[in-house]
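Only a single protein chain was left out; the remaining protein chains are all shown in position.
By written order: A and B. Residues from 1 in each chain.
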Amino acid sequence: MRRAMLSIRAYKRQEPLRWSSCLVFFGAVALSLTASALLLKLHGKPALGGIGILFGGAFGSLWAIEDCLIKAVPIFLCSLGVAIAFRLQIWNIGAEGQFALGAIGATWAALSFPGLPWYALLPAMAGAAFVLGGLWGLIPALLKLHMRANEIIVTLMMNYIAILLLDYLVYGRWKDPLSFGFPMTPEFTPAAIVGKIGSTNLNWGLAVCLVTAVLIWVFFGFTRLGFEFRAAGENVRASRYAGLPYPRLVCLAMILSGALAGWAGFMEASATINRLQPSIMVGYGYTAIVVAWLARLNPLTIGVASFLLAALRVGVENLQLDLQVPAAFGGIMEGMILLTVLAGSFFMEYGLRFRRTS
Amino acid sequence: MKSKVMVMIFVLMLALGTTPAGAKDLQVGFVYVSPVGDAGWSYAHDQGRLFIDKMEGVTTAYVESVPEGPDSERVMLNMARKNYDLIFATSFGYMDPMLKVAKKFPKVTFMHCSGFKTSENMGNYFGRMYQARYLSGIVAGAMTKANTLGYVAAFPIPEVIRGINAFTLGAQSVNPDVQVRVVWTKTWYDPATEKEAAKSLLDVGADVIAQHQDSPGPQEAAQEKGVYSIGYNTDMSAFAPKAHLCAPIWNWGPFYAQMVEAVRAGKWESKAYWYGLENGIVDLSPMSDKVPADIQSKVMAEKKAIKAGAQKVFTGPIKDQAGQVKIAAGQSGSDEELLGMNWFVQGVIGTTQ
Partner (left out) sequence: MTAELIVPLLAAAIQSGTPILYATLGEILTEKSGVLNLGVEGIMIVGALAAFVVAKLSGNPALAFALAGTAGMILAAGHGVVCLWFLGNQVVSGLALTIFGLGLADYLGTPLIGQTAPGFDKLPLPGLAQLPVLGPVFFQQDLLVYLAVLVAPLLWLFLNKTRWGLNLRAVGEYPDAAAAAGVSVLRYRWAGVLGGGFLVGLGGAYLSLAYTHLWTSGLTAGRGWIAVALVIFAFWRPGRALFGAYLFGGVMAFQLRLQATGTHLPSSLLLMLPYALTVIVLVLASWKGRQANAPAALGINYEPQD
């Protein structure tokens, strides 16, 4: 590091930190929590108590943890999706739109085949979500491959288009005649609703998530196609010379990426809201990008990171409720935590040497 | 490695535990869909919250920017778990989540704003803003020279459509030739876009701008063009002193106080509370002195008649844009019809989609 801060100099570690990287993570979180506590103090609220309330809201009870898990599901699925694209160095910012299309697809199936039993209807909904979400991912891939259109801008613009399409449907042809003109579809029939696990509040979407994560991990670690993916991702130019079917890989990555986000939309529509309405869009697709990179695109770490981020957001609500701090406080905290954790990860690969200079 | 992190965090949490809440006061919780800083809808409700916060033996809390899906369910659940006595949810999309939570907590009183469902311990409430809009329409209809009014509107939902219709009927009552042009912005608070929408209406000849938006952006557009404007939510005259004529305004405080008293006295009942001018929940802000005295007195007379129940805004015959009679002569629209209104009256130019 050339920032010659007088006598401190960074050097690259021979080997990246392993277990002690936990310490780095904790150090960074502790630092930003201290800053948040100070902010609370400035706001005239109890500093330590506030942090306690934050944690209590996120992990302090069984239902708090349930809440975090429920909130983590869509973030997790979207994040897995974008991670696949990112691995191929395809910058898919479009999880938000693919999520919307997935929800639209699932809703279309739910509304079109109300008579089907759940074991036929749920797969149909999942399939429709997969197809539409995947399609919304495939379009930017094709535009990139054949028209050389930059995928960042295409996926970003397609997010807006997807949300407006969703609006168009729920304000128009799919509007529930019994909703007194409010923009929402009729409530799904019980067969179209992903059920809860036992007596908990958790739904089976969580199980789908876990299975998907394991499948993806296996896919990348143990299959030939997965190997090609990784090889192509590590060096795009070389992979073309090595005869890897790069265009096909890109299409596949974007289809999978979109489909996973689409499934998140399907889960939200079916399991938690039980219908389609505009407020299904709350920005999980963007959160997913943060989570994916924070977890360094590793499927299992993505799970942990989604949970922790969901926990932070749930915890901040508790802080709002008990201490009457504004919601904006959550944004400030989240931003600070992300920035410090990022900066802290520097120390996983670099150490500091202190030199005494006269 | 990360699992260890989780375990440690978990242990830490259990050690800290949750904080118990005091139980003596009547605890009232509010759920807002946007930040209190939206300057409009949530801000108006929060003014109401602050009003009851001053009451003896009442503590209030709010959670803002709560999305209408599962997040709102969780927030309401948490309020109920923390032994809140009375919970107000102030957005339409909170209706189904609140219904679910209300079933689980029969002892808590739930109040949902702007919806239509009730249960044993869940009521709904709203203000008849259309009455105040009708009055503001009279002012606008009397002040326009071009016979064209512009209306910047957020989302095509019944509440907004009803307001536009009432405004139009008010304007037509003093100026039968008047037409109202509508532009949808699809946002509640984006001042720049709202202002731009107002400018687009001014460009097609509107000379009074009304709005169903949270920000005073449209007011500024009217002021810059040197024409008149009708505010919304609160008196917006500070933003456009030369243009601002009057504003239909919300005043939730007294209603919330009334609900608090009812719950405390054990006299609360589950029903649709839909109050209007007579209750002060909606009102018309003081009119600018640019409004001629005869118009002012006409507005005040209408207000008195509506308050007394002698005059109803949606009294037939009322035709829709296609000229079809929607409310027959001599009849007035029922609350169900008004609640689900999804058509424009004749004289409105625009689409309800």
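Definition applied: a contact is a pair of C-beta atoms (placed from the backbone, for glycine too) under 8 Å apart; a residue touches a chain by one contact, two chains touch by 3 or more.
Note that the structure is predicted; figures quoted are calculated from it, not measured.
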Given B:G48, B:G163, B:P191 or B:G333, the one touching the chain that is not displayed: B:P191
Touching residue (missing chain; options A:I70, A:M158 or A:L321): A:M158
Listed residues A:P114, A:P190 or A:G331, member touching the removed chain: A:G331
Contacting the left-out chain in the complete assembly, out of A:W108, A:Y171 or A:F229: A:Y171
Touch with the omitted chain, as defined above, among B:Y43, B:F105 or B:F314: B:Y43
Touch residues of chain B, complete complex, unshown partner: 34-40, 43, 150, 156, 181-187, 189-193, 195-197, 199-201, 203-204, 206, 214-217, 220, 224, 234, 238-239, 349-351, 353
Residues from chain A at the interface with the omitted partner, ascending: 1-3, 10-12, 143, 147-150, 152-154, 156-158, 160-161, 164-165, 167-168, 171-172, 286, 289-290, 293-294, 326-336, 338-339, 342-346, 349-350
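In the analysis below, only the chains that are shown with their structure count from here on.
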Chain centre separation in whole Å, for chain B relative to chain A (CA means): 34
Chain A - residues contacting chain B, complex: 18-19, 21-22, 25-26, 49, 52-53, 55-61, 63, 67, 70-71, 164, 167-168, 171-172, 179-184, 187, 268, 272-275, 277, 279-280, 282, 300-301, 304, 307-308, 314, 317-318, 320-322, 324, 326-328
Residues on chain B engaged by chain A in the complex (per definition of touch): 1-6, 8-10, 12-14, 16-19, 21, 29, 35-37, 61-71, 73-75, 77-79, 81-82, 92-93, 96, 116, 155-158, 161, 186, 336, 339-342, 353
